[in-house]
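What you see is the complex with one protein chain gone and the rest in place.
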Amino acid sequence: MTTIPLQAYLILALILFCIGLFGALTKRNTIIVLICIELMLNAVNLNLVAFSQLGNNPGITGQVFSLFTITIAAAEVAVGMAILIAWYRHKNGVNVDEMDGLKD
Amino acid sequence: MIEFAWLIPALPLLTFLLLIVLREKLKKASGYVAVLISGITFIVATLVFLQLIDVGNFLMEWSWLTIGSIDISFGILLNPLNGLMLLLVAFISFLIHMYSLGYMDGDQRFSTFFAYLSLFTSAMLGLVMSPNLLQFYMFWELVGLGSFLLIGFYFYKNSAKQAAKKAFIMTRIGDVGLLIGLILLFWQTNSLRFVDIYQAVTNGDMSGGMITLIAILIFIGAIGKSGQFPLHTWLPDAMEGPTPVSALIHAATMVAAGVYLVAVMYPLYMASSLAMMIVAIVGAFTAIYAATIGLVQNDLKQVLAYSTISQLGFMMLAMGVLGYTAGIFHLFTHAFFKALLFLAAGSVIHAVHTQNIKEMGGLNQKLKLTSAVFLIGALAISGFPLFSGFFSKEEILASVWAEGQYGLFIIAIVAAFLTSVYMFRLYFLVFHGESKLTLDKVKPVPMTMKIPMMVLALFAIFSGFFNTSWFGTYIADFLEEGATYLEGIHHGSSIWLMLLATVVSLGGIALAYLIYVKNALNQENWKTSGTYQMLLNKYYMDEFYDNTFVKGSRGIGLGFQYVEKYFVRLIILFIGDLVTTFSRTGSKSQTGQAQTYTAVAFLGLVLFAAVYMLKGGY
Amino acid sequence: MNGEFIAFLILSFTAILGGILMLNLKKVVHMLLSVVLTFVSLAGIYVLLSAEFVAVVQILIYSGAVTIILAFGIMLTKHTARDERTSNRLRAALVGVGVLVFFFTVYGAIDNLFFGPGAEGLHVENTQQIGERIFAHYVIPFELVSIVLLVALMGAIVLARKEGEENK
Partner (left out) sequence: MGTLSLLVFSPFIGLIALLLAGKQSDNITKRIAAFSSLIPLILSILVYAQYQAGSGLSEILRWVQFEVGEQTLTLNYELAVDGFSVILILLTTIIAVLAVFTSSWQIKQNSHLFFMLMFLLEFGILGVFSADNLILFFIFFEITLIPMFFLIGKWGGTDREESAFSYIIYNGLGSMVLLIAIAAIFVTAGTTNFSEAAEYFRTSNEAGLQLGIAIAFLIAFGVKLPIFPLHSWMVKVHVHAPPALVMIHAGVLLKIGAYGLIKFGVGILPASFTTLAPLIAILGLVNLLYGAYLALVQEELRSVLAYSSISHMGIILLGVAALNEAGIQGAIFQSVSHGLISALFFLLVGILLVRTRTTNLRKLSGLARLTPVLAGFFLVAALAGLGLPGMSGFVSEFTVFLGIFENMPVIGAIGTLGIIMTVVYMLRAILKMTYGTYRNMFGDMNDLGMGELIPATILLICIVVIGVYPNTIALTVQQTLETLLVGIGG
């Protein structure tokens, strides 16, 4: 039905994933890091949806799974934001490199 | 009886163990125990010897050390040579045990002394009965141990400590030569048994160069033990031990072991004229070298010590000029008169509590017996006609002459002359002249000391007659029986040699009489001369060794200390730094930054994925 | 070159543009907005992939809810322009190289990937299909997700509130 090859979607997802990954690993601002993680999740979703259409075993299940992922991502953002705000109240900063509690 | 020959070394060993363990309980009785057992040992040795005259040879062996296909045994060998030695050692040691009863009386470590004495005797007896070179070496070392313990008996004296250490180390240097020699010999002949070695030599299994090398290495061992130049310096120092010990070491046991070693390995030496030559030269040189030092020493025992070195030189000289029987015969007679001289010296020291002959004089009034036996000993060692030393020394001279070594012959004559000079210098200074000591200080000599001296005096006079061209060469015949390699080298003596020996001996005595009794010669010039100083300081050999080897070794040690401090320490620092740097980096990377951790984890993943892909993983 | 392809090109271009803008803009709010661009473009792509329901959810949740939460987050915290700078240049470079290598590695894997003509009829009553699938097949995961959401909700409230009480 569709004329766009699977690779096109996958490459787009890969590019978005790479952008998100780069941002998540290099940005200092925690909110940006969260955004980047969302971007990566989106790339994954794109893969799921693309496979549900053009995959080896196509079907609706891929879309169902992407829905689940979106749900979980929303929950993750909510909790992440809550933690961020709590942290901000505590330390008055949102930078990732100030969060070095793992050291102790 | 001969099957029980193993008892001979075992009995004194038993004494040693008994006395060491029970020294607190036995106290005074330990002396009697030791004398009793050494008496029994002597009796057993005599019985064995008597049987040996009939049997000729006896060998018993047990497996001792198995190394793969190599089997080294332990055993007992009896033949004329070691039978004679056995008897000699057991006899002298018995007398000295007895003498020590009186001499060591009242010493705090009375039992310990007898324990050591027995150990020493045991080692020497074991040595002469060894059927193979390894066992010989083992007892050889144990003899060294015995002498070490006895020399250092007065352990609280610093000089005794040094002397003991020196004796052990110097003889060890020689021993290493022997050890190398015996190992080389083993790889040449695949056996350490004397019989196999003789066989290998006669069959010509070894190259001539190898024989010479081994013979010289073994001779180094003999040099160490017998106090030959240049490893002699321990022997005079060994006088730090109690006098009976000096008698035992010098007369029949330790120092004789060197000569005995050469005798045992004689076929090897006969196969190498170079080795023989070296033995003879070292012997002759030592004989005259030690005699010159003996001329000027002022310590009673030191003079005797140098005389021993000199006499051992004579024995080696004899060995080196094919005078096998002459050497052994001299060893035999020397054992008696040197033991006698030491015991007499011991009773002098026991009586006057000094060893400096300058402080003595006129002792022949107070110590009549001692004086008499000392005179006998001195006459014997000087080769006074009809005394034992006369015959043996004359035979040595005959051997040298017969071999055509005229240079060595002259040296030997001079050394013999010097021998009688220094012996009679000693005799006159100690027993004649004015008494410099208050005589009531002189203690009487107990019976236990007198008897051994008298017995030894008898032997010092008459032991020479066992081997004379007049009454029969018993010892020579006995020794040569069965020893095929000795055939045809017996040197007959001649009248002119006897006359020469007599003249030399009497001339020496006369010279000593003139100088030290009549004061016929002015000694002042002599005493200030450089030669005198050099002799008094023993040619500065001790100083030489001290400055070269002793300091050298310490220097190397200190040098290594620097290696340790800088080089090895550097390695520690390097390894330490490596480890700390490593851990520090590790702990630094522990920043607690989740982002960094993730980045590292991601990079690791990428690395794996990339490698996987490059290897064509899809 | 049909319309679908042109649509795909435009949508993917805007999606990537949004991502790149997100990395390079200075202000956090701008970054958020650029990411919304990506989210919306992705919704469009979902439509292209016959996933209308997912596209709608994407717009609702991502462009709506998530963005609002993040916007609130940005408002509640203080941001200076300096903050957006990457923390460590070396690390950025390393990660950049790593990401590039990762990109090519994965690209090698997805290049020439072809599974067949694809599914037919996913767009036909898409929402109904999803609903049937969820409630017939994936009930338990569905319920679990709801629990997770509940827990997350409670967790978020507790986390955000507890600190506040302590401050009082």
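A, B and C label the chains in the order they appear, each numbered from 1.
Here, a contact is a pair of C-beta atoms (placed from the backbone, for glycine too) under 8 Å apart; a residue touches a chain by one contact, two chains touch by 3 or more.
Please read all numbers here as calculations on a predicted model, not as lab measurements.
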Contact set of the excluded chain (shown chains only): B
Touch with the omitted chain, as defined above, among B:2, B:40 or B:184: B:184
Touch residues of chain B, complete complex, unshown partner: 63-70, 109, 112, 134, 137-139, 141-142, 145, 152, 155-156, 158, 160-161, 164-165, 168-169, 172-173, 176, 179-180, 183-184, 186-187, 553-554, 556-561, 563-564, 567-569, 571-572, 575-576, 579
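Rule of thumb we're sticking to: only the chains that are shown with their structure count from here on.
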Graph class of chain-chain contacts, one of line, ring, star, complete, other: complete
Contact-richer chain pair [A-C vs A-B]: A-C
Distance from chain C to chain A - Cα centre to Cα centre, in angstrom: 5
Centre distance in Å when chain A and chain B are each reduced to the mean of their C-alpha atoms: 95
Interface hub residues of chain B, defined as touching at least two other chains: 595, 599, 602
Numbers and ranges of chain C residues touching at least 2 other chains: 87, 91, 95, 99, 102, 106
Residue ranges of chain B in contact with chain C within the complex: 595-596, 599, 602-603, 605-606, 609-610, 613, 618
Residue numbers on chain C that touch chain B, as the complex places them: 87, 91, 94-95, 98-99, 101-102, 105-106, 108-109
Chain B contact footprint on chain A (complex, rising order): 21, 24-26, 33, 96-97, 99-104
